[in-house]
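All protein chains but one are shown at their positions in the complex.
As written, the chains take the letters A and B, and residue 1 is the first residue of each chain.
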Amino acid sequence: MSNLPKERRIILKNADDPSYSNQIDCYVRMGGYENLKKAISMQPEEVGEEVLKSGIRGRGGAGFPAGMKWKFLDRKSGKPIYLICNADESEPGTFKDRQIIYKDPHQLIEGMMIAAYAIGAKLSFIYIRAEFHEGARILNRAIEEAKSHGFCGNNILGTDFSCDLVVHRGAGAYICGEETGLIESLEGKRPNPRIKPPYFPAVLGLYQCPTIVNNVETLCNVRHIIEMGGDEFSKIGKPNNTGTRIWCVSGQVVKPGYYEFECGSLTLGQMIFEVCGGLLPGRSLKAVIPGGSSAKVLRADERFSGTLKDGTEFDWGLEDIPLDFDGPMAAGSMSGSGGIIVMDDTVDMVEAMANVNAFYAHESCGQCTPCREGSLWMRKITQRMCSGGAREEDADLLLSVANQIEGRTICAFGEAAAWPTQSFVTKFKDDFIQKASSSEKPENSTLQLI
Amino acid sequence: MISPHNDDLITIRLNGSEVEVPNGINAVEAAALHGVEVPHYCYHPKLSVAGNCRMCLVEMGTPMRDRASGEAILEDDGSPKIGWVPKPVIGCATNVSPGMHLRTESELVQDCREGIMEFLLVNHPLDCPICDQAGECRLQEFATDYGRGFSRYVERKNVKPKRTRLGPRVTLDDERCILCSRCIRFSQEVAKDDVLGFVDRGSFSTLTCFPGKELSNNYSLNTVDICPVGALTSTDFRFKMRVWFLKESKSICTESSAGCNTLVSSREGKIHRITPRRNDQVNDTWMTDSGRTLFHSVRSGNRILRPCVENQDVPMEEAISAALNCFKGKKVGVVASCHSTLEEQYLTKKLIDLTQAKAFIRGHFGEDDGILLSADRSPNLRGALLVNLTNQYPGESLHSLNDAISSGEVESLLVLNEDLLSSGVTEENLDKLPIVYLGTHANETSRLAKVTLPGLTVFEKNGSFINRSFILQAFEQSIPGPVGLVPQVNIICDLINQLSNEPSCSASFDDLWESMNASIEGLPEGLTHTELVKSALQIDRTPWSDMPFVEKEALHYTVEETTVV
Partner (left out) sequence: MDNQLELSELTLSKIDEVIPKYPEKRSAALMVIHLVQDELGSVNDTACEWIADRLGLQPINIKELVTFYPMLVQKPWGRKHIRVCRTLPCALRGSYATCKTFEKKFGVKEGHVREDGEYSLEFMECLADCGQGPVVIVDEKTYENIEGERAEKFAQLLTDGKLDDSEEFTSYEDSLIKLPES
């Protein structure tokens, strides 16, 4: 029996409608840019207040309240303020921003213009990953359309608020998704993240000026917050987990894809087994990574218990974890970028680990010692384990190396590289130790992951 | 460099004890002031903070304040409650503030250091036996002091280019590089020659120059000094000497009036290399490449090794007598030198006064590079001003001397280490009179001299120079001079004593300095050479504020400098 809630498509309302294209006419027809008009009629501080009241948290992975981030902006320095949209979407398992950019780009542009108005930015950038070739073209076309309608650029809607919007393409580096790495890349340098303190983007960001970096989904939500008001918006979802989230399910399920639900309205089990049609025939669930490959993995047979922030006690199985920000966090992982990766019993966890380690070793920028050497070391260990050279002590060694990376790096990439290893090795220790005695995969598996 | 500090002191707690440190300096420096070492690689006090090696991780906490009221939160016993940052922070980027707590010796910090050391050694080649850096290598030192002591790495190490030519004087071994980026920051910020960079990424990042370009600027060897490992090494010094055999002495570079502080490394009387010595008022931690090669002149072929009279080797006493014969009853001209030490110039002036000789002096000039190679290519032009050898700014030539010889005003010459023929004096004129040449190396003038007296190079004697900022700096003797040679001050003293009625001149440095303090206005009472080696003296430059000094704006030198440093 299921009380499966329906999707609530706020952001993706029009994206897959066959009568809706990414051209401006469609957007305007559906009420587009009305909220930009509304925002400009308010004071910039009022716009910021609505976003703060809405309680919206960043949808890029960190989950930091966007309204509060805007408050940290240094408005007194006299330096120009910049707004950057992080459209780099490189977290494995995530593919939601792609849908917005390709299918409903004007929503992003409107959201950005409202945000720029609120924070006082006169120049804003969309940093889009290079693999989205057509996406960049679509955005450029949309910006031209918006400009010709007075929704972007000089004297927006005939007022003296001007904000230019530039699409900047990346070139295939995951580290450009890190906000200071993105800023360095935008400045034309190697995307090495900056040390914080002192280089907090809100104070010393792009060209050492105050800068706000927000995710695509977050900025789109800004438009909807202005439409319904911050208080109304905060009623969607749960306290501290407001609004809807676009969850991206991938891996070994029947109907993988992207689904937009109110925060906390369904559980992980409902998502996997009902929305996504469950596992492939004859398979059983082995593990789930709830928030992009950087999040800690959860075992199918694990139990999670404790006390939530609001004081309620919880005792969950994997399927009971509510899909919002706090749920996966309470279970010891995180909702991250919303990328849910499902693994069934044909998966060799050591090979899965090797695949993930290879990703982080490849993507490490190489600036700081622990991440640079540690991520490559972990990759070499797991690769050796998967080619017949595993030793029993490798499990503990992996864990020790990961522990030496976590918390000691310049940016969160260190944690992103360490958490998968820590969680895989701790929760599937037997699989790792088993590798030393036999390099055979699980019985029914022909799947190669490395 | 991101901690501009003022000199007011604040109290912080370092490993449980209260200490005073200047407000705003970073934790690494604060700890060092109290004898606590926070190991680090990428941090350098004279470069911007990179924070990438992560070796200086320490625990940091600050007194907690109530969010709303701003009031300090207290423990039960009244002491401020400390909010410790959950993750360790890097000391080089953490500026101290009043009441800050730092832990540099806790278990977490130890674990951090062991971890970082292990990571640094994971891809590091086992080159110690063939690496020049051994003995002054921070990987060796910190691995011993803070490392785990054993390796758990059994995989293959990365392979990168080895012993490549990065520039004419610098050799690069990419496998040893720990990617601290000190050399890149130096090239960009100090040498202003943006020619180095990292290519590829992750653990395969490699330091390189763009193909076709080289690290060839005149400060390239400073990258070798600051490289904490053996990745950048001096091609000249390669495989010459193990550093633990070297004796170090403090010297001053004589290349120009910048007066870079140097460290001369020698073994058994032979100099093997020169490196810069830190002086925050003069040269920070840098010096030019060209200044480092000056020691090769000590053993060069044209070194004057014996006194001679009319090209015959004679004992010193004979040479001195012959010199005196050149002067007696004649109008003497003395060509002083801006390369002479202050002590030598002082005695030269005494000799000039005694013999009522005419003084001549010329400067040596070149292009100013705006960093540490000034337009004035002599180390002690201002010394000549201080002792009144001249009251005019020295020019580039000695035409006045040529005229004086032509008009018969000068009938004999004492020349200190200059070549007159390239200073505008004709050979014809020089043939007319007896010349006594006191110098270290033979030149066209010394060949024409009647008497040649050998002197000692700056490495073989004690002395002092006044640099472009009017800072008086002393240097120590590094190596013994050639057999039988004595410092120039001894020789000039000898001449003075033999020419005067009351021989009272002493070449001992104590006596010399006592006499100098008494007669030179800019020098305070009681100043000795030993004191000066420990700490330099700022001379008041106002008496010469109208002089047309040629130096341009440079490192630690502004053209309208005041006397206060």
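The rule we apply is simple: a residue touches a chain if its C-beta (ideal position, glycine included) is under 8 Å from a C-beta of that chain, and two chains touch if they have at least 3 such contacts.
Since this is a predicted model, take the numbers as computed values, not measurements.
Every shown chain that the unseen chain touches in the whole complex is listed here: A, B. Within the complete assembly, A:Cys26 is the residue of A:Cys26, A:Met42 or A:Leu157 that touches the hidden chain. For the chain left out of this panel, the touching residue among A:Leu36, A:Leu186, A:Val275 or A:Met334 is A:Leu186. Within the full complex, the residue among A:Ser234, A:Gln252, A:Thr369 or A:Gln383 touching the omitted chain is A:Gln252.
Note that of B:Ala30, B:Cys137, B:Cys180 or B:Leu196, the residue touching the chain absent from this view is B:Leu196.
Taking the whole complex into account, chain A touches the unshown chain at residues 17-23, 25-26, 80, 89-95, 97-98, 102-103, 123, 129-134, 164, 166, 168-174, 185-191, 207, 248-252, 256-258, 289, 293, 339, 341, 343, 347, 352, 355-356, 358-359, 362-363, 365, 447-450. For chain B, the residues touching the absent chain in the complete assembly are 194-201, 208-213.
Just so we're on the same page, only the chains that are shown with their structure count from here on.
Spacing of chain A relative to chain B, judged by their CA centroids, is 54 angstrom. By the touch rule above, chain A contacts chain B in their complex via residues 173, 190, 192, 195, 197-198, 361-370, 372-377, 380-381, 384, 397, 400, 404-405, 407-410. Within the complex formed with chain A, the residues of chain B that make contact are 2, 49-55, 57, 86-88, 90, 93-94, 111-112, 115-116, 118-120, 122-123, 152-153, 155-156, 158, 178-179, 198, 200-205.
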